[in-house]
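Below is one structure. I have some questions about it.
What you see is the complex with one protein chain gone and the rest in place.
This part shows chain A:
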Amino acid sequence: MSYPEPQDRVSDRYQAGIGSRGYYDLRRVVIIAIFAAITIVLGLIEAMIPLQLAVPGAKLGLGNIMVLTCLYFLRARDALTLIALKTVLTALILGTFSSFLFSIAGSLLSFLFMYGLLRIGSGRFSMIGISLVGGVTHNIGQLGAATIVLGTAKIFYYLPFLMAAGIVTGIFVGLAARYLIQRLERIPAFEELRYS
């Protein structure tokens, strides 16, 4: 699939007088900042939902809605910035600093898989499939980090439970991300970013 050149997509309104890279970079920074703020609010909402009672260790992963959206519209390094902000700020706000390492491990592994599927798969996978893989690999990353810390792979017995939860939440998150992306695509500023 080939995309048209950026300038073809940019409306005159946006191009007028602002052809510099700086314009785009500033806009990226602002969007990442807004996304990070939304991600953290989603994380706080998520902390109130007692999913942990059903499957200890499982999470809804609402923040992944924003990571997926960011991956879709912006570059990989922008999504990584978002993940770094999300992980550090959520750890500071929720005060669960001990889970910081596990959170990072899960986020990075799921990022790698989602990025791979989105870019290398170039359109073969829908947001739902990508998010599902993201949810499951997040759990695997966390268990992997826990295996290193505890020095035993026995905790992988939890994987079936976490995976089952990850499939359900992954589909939900994927649907939400698809809905958000469809809406944001109608905003010219976002559409331009996608191809710039």
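The definition used in the following text is that a residue touches a chain if its C-beta (ideal position, glycine included) is under 8 Å from a C-beta of that chain, and two chains touch if they have at least 3 such contacts; residues count from 1.
To be clear about the criterion, contacts and distances are computed from a predicted model.
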Quiz prompt | Listed names "4Fe-4S ferredoxin", "Lipoprotein", "YciI family protein" or "ABC transporter substrate-binding protein", matching UniProt entry of the absent chain | solution = "Lipoprotein"
Quiz item: Of A:80, A:112 or A:159, which one is in contact with the hidden chain?
Solution: A:159
Self-check item: Interface residues of chain A (partner: the chain not displayed)
Solution: 52-53, 56-57, 95-96, 98-99, 102, 117, 121, 123-126, 128-130, 132-133, 136, 146, 149-152, 154-160, 163-164, 167
